[in-house]
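Complex shown without one protein chain; remaining protein chains in place.
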Amino acid sequence: MSVALTLLLNGLANSALYFLMASGLTLIFGLLRVVNFAHGGFFVWGAYTGTFLASALHNLAASIAGGAAVGVLLGWLVERGLMRRLYGDATQQLLITMGVLMVLSELVRLIFGPNPISAPAPTSLGRSWVVNGVPLVAYEGFVILFGAAVFAILQGVLRGTRLGALIRAGVSNPELLAARGIPVRRVFTAVFAIGAGLAALAGGLSGPWFGAVTPDMGMDMQLTAFVIVVLGGLGSVGGSLLGSLVVGITTAIVSYFAPSLAVLAGVVVMALVLVVRPHGLMGQREVA
Amino acid sequence: MRRGMRQLARMAQRSPGRAGPLARVADRMPSGQGPRWLRAVLFIAAVMYPLVFGTGGITQLLEQIFTFGALAMSYDLLLGYTGILSFGHAMFFGTGAYAVAIGLNQGDGRLEGLLVGLAAGIAGSLVLSGIVAFLSLRVREAYFAMITLAVGQVLGVLAGSQALRAVTNAGDGLTVPVPDLLSGNLTLYDMCLALLALTAWALGRLVHSPVGDVLAAIRENAARAKSLGHPVVRFQTFVFAVSGVIATLAGAAFALAQSFVNTTVYDVAGVSLNVLLMVVIGGAGTLYGGLLGAALLLTAQTWFASVAGGAPWLREYMLAFGILYIVVVRFMPKGILGAFLHRRGHGRWRKSSDCKTSQI
Amino acid sequence: MPEALEMRDVVANIGEYRILDGVRLAVPEGSVTVMLGRNGAGKTTTLRTIMGFVPCLNGTVRLFGDSLAGLPPHRIARLGVGYVPEDANVFPNLTVAENLRLALPRAHGRAQAEEAVEQVLGLFPDLRQAYRRWAGHLSGGQRQMLAIASVLVSQPRVMLIDEPSKGLSPRFVDLLGEVIAQLRGRTTVLLVEQNLRLAAVAGERFTLLDEGRTVMEGPMEELLENTALQQRYLGVRVRERGN
Partner (left out) sequence: MNRVALEVDRAVVGYGPVPVVDGVSIRLDEGEFLSLIGPNGAGKTTLMNALSGALALRSGRVWYFGQDISNWSEDARARAGLGRSFQKTHLFPRLTVLENVRIAVLAKRRVRFRALWSPQDPAVDREAHASLAAAGLTEHADRPAADLPHGGKRRLELAMLFALEPRVLLLDEPTAGMGAEEADGLMRVIDGWRRDRGCSVMLVEHRLDLVMRLSDRVAVLHQGRLLTLGSPEAVMADPEVEAAYLGGRVERA
């Protein structure tokens, strides 16, 4: 029983990080119709910036915020500099975003070296308790709460604000949005930057969660995020929450019993779902 | 671009009399017999080189160029000729390399071990391509890119996992005992060259056959090809499988030539993206563009590595390649060979049937 | 005094097709002008060229005398051109209220916005009842009303309306005619319409397009009286019925 609870908490913390990645990916796809292969690059920059700032400032909030800010900035630059000229050309966009991932990961390797850098949790969140045999780690709780808060804020923004209405409108018909006098390109840039910021946020949180940051973690996280959006249905925020929960908890369980197979778990679950529902759990068939 | 593509396709065909009707457009191209002549000279030069200059660093580089050239050409069949984008070509390359390495290790370096390993690798690749195609081709283009990336990465992790240490030696990699028949650098060199020649011949024939015409139709306008009655997904699956088998052979040749295999053969950046880069730089849809790209990149890579002693940052050639790659995709989408061959400008990637008109 | 909307010798392509090849158009302020022509004559492309979705390769497009050349669609919209496309003209995943408020400039205060919405709802009582529903759940007629209302709410100087009667029952077509007639004087309207009956009810002037060029323009009566013209360019004939 206590093992199950431990695994559940562990899985929820995974899910929270995954959700930050996947929701950005899915938002960007929903609006811009681009699968952003550079997402892992934003993640890894968030992770390294966060770790660097944490060791320099010893302030959790500042380091996470700094990581996210770097992500937003990178996203803004990539959208403005590269993506903007290629809308409507899906293959070339995929190729470009892949190139961006390559460059961002290699830059990290160049600046910080190829070896893992340890990223301890801040002392305020380094504590843990054992309650009824279940170890409760403060940082784990923090990550879960953070993920839940981001989900709530995202939903709130999408449902209740003008920006949210613009994003939803843009998802269904960007041209009509332009005809209503909205500078759609700017909404595109904003969403790309927000998505990149969410990925970097996930990066900043995951340094202390994994205990270390490595240049390859971007690619690994990216793959998990892809599994999740394919599983949940590309373009659906609800789907990425569901997918994150499934993959996060499955990963926690499988890595407890068979650590070396953990990476297989998500892909196998995704494959099973795709056999039954080719468009994912909450995805919708593209309207012709 | 169509003309150049056909031109190359025709070049790849030994007998000019067999040039089918689609080659007619190409027949009017001015460049004529030159490239075929060039191709023969290059082939003979490649055969002669080690006989004259002996083996060494250069032949090792050439072996790599031959195997990666074959790999890149098989990838071009997907990207340039059928218009589907995979980020996981390493799944086949790595499977071929590991299958041969494991077969030879289990079979104590005997030829039977090699053959069994090779057969198992090909069979594995066929199954793999079937599964990936079934999962992703029914949905949308981007799914194929994502799922190939994921599957390729998973295989890499599996190859390095402790659970399989008994057969793969996990992260430490396997030394490949080369069978007596193939020992000797020249034999391996010739084998790699033969693989390249065979690939060029087979692919040239494929893209020039009626099947190749259907692939062109799918690339240009898949929806229309389907509404005319071509089973599009079946053709895409077939191409994916063919490309996978060639990549498997390339992986096997690579393992033999290096006589060592580790998880880098499954590496996304090192193989999947590298081969994509080769094709994009050389020119997608030109068949020989991938070979050109492989030659350029591998030569540059070797050069970087040799001068890196004085300047360690030069080891980061992946960064340079990444930047080069973005620049090429962004500003030179036809690649080198593509730009050279095609004077008439139609965008390569653009599916011009559904022109985007919106200016938002 | 310049016309509200004026096009001269406009040429435009879609992809490799030349769709417009000499469109000329003059829409006087406060009028309802109907653009007619058979399928494929270039009517929708003309509207999309005015909006900036299709680049104008040659010729001029002017709004109250100012050139619209090279402006992106959202700038053209902000200059006071409201566009109601033929299909997909509302956001189905937004509520009616959200659809209406979307086009309001941010500068509008809350009270001002409420007032603008209130005013438009006065014209479309149906929408008031459906105010909180998803636009995707409206009927075809309601959706068309919402499309017009959500453009009207930003008080455009010129409205471009593309075949609003498409797929509507005669009852709604009549209703639509009334609505468009009410717009007369409030704003300037360029209406693309194949339904000659609606055109006759709503329009004061007509512009006839054929194969991407303007072949004729003038007061509506001229077209209604000239059956030969209708026959030739529209494949349509007006016939008095029942008497």
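Every chain is named by a letter (A, B and C) in the order it is written, and numbering of its residues begins at 1.
Note that contacts are C-beta pairs under 8 Å (C-beta built on N, C-alpha and C of every residue); 3 or more make two chains touch, one makes a residue touch a chain.
Just so it is clear, the model here is predicted, and its values are computed rather than measured.
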| item | value |
| --- | --- |
| Listed residues B:164, B:211 or B:339, member touching the removed chain | B:211 |
| Sites on chain B contacted by the missing partner chain, in the whole complex | 1-2, 18, 20-22, 24-25, 205-206, 209-211, 213-214, 216-217, 220-221, 223-232, 238, 346, 352-353 |
| Those residues of chain C which, in the complete complex, touch the missing chain | 16-17, 38-40, 136-137, 139-140, 163, 165-170, 173, 194-198, 200, 211, 231, 234-241 |
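Definition applied: only the chains that are shown with their structure count from here on.
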| item | value |
| --- | --- |
| Mutual neighbours - chains that touch chain B and chain C alike | A |
| From chain C, the most remote chain by mean C-alpha position | B |
| Highest-count interface - the chain pair sharing the most C-beta contacts | A-B |
| Centre distance in Å when chain B and chain C are each reduced to the mean of their C-alpha atoms | 53 |
| Between chain B and chain A, distance of the C-alpha-averaged centres to the nearest whole Å | 32 |
| Residues within chain C bordering two or more other chains | 53, 72-74 |
| Two or more partner chains touched - positions in chain B | 358, 360 |
| Of chain A, residues touching chain C in the complex | 162, 165-166, 168-169, 171-173, 175-185 |
| Complex contact set, residues of chain C against chain A | 51, 53, 72-74, 77-78, 83, 85, 88-94, 98, 101-103, 105-106, 150-151, 154 |
| Contact set on chain B toward chain A in their complex | 83, 85, 87, 131, 134-136, 138-143, 145-147, 149-151, 153-154, 157-158, 161-164, 268-269, 273, 276, 280, 313, 316, 318-319, 321-323, 325-326, 329-330, 333, 347, 349-350, 356, 358, 360 |
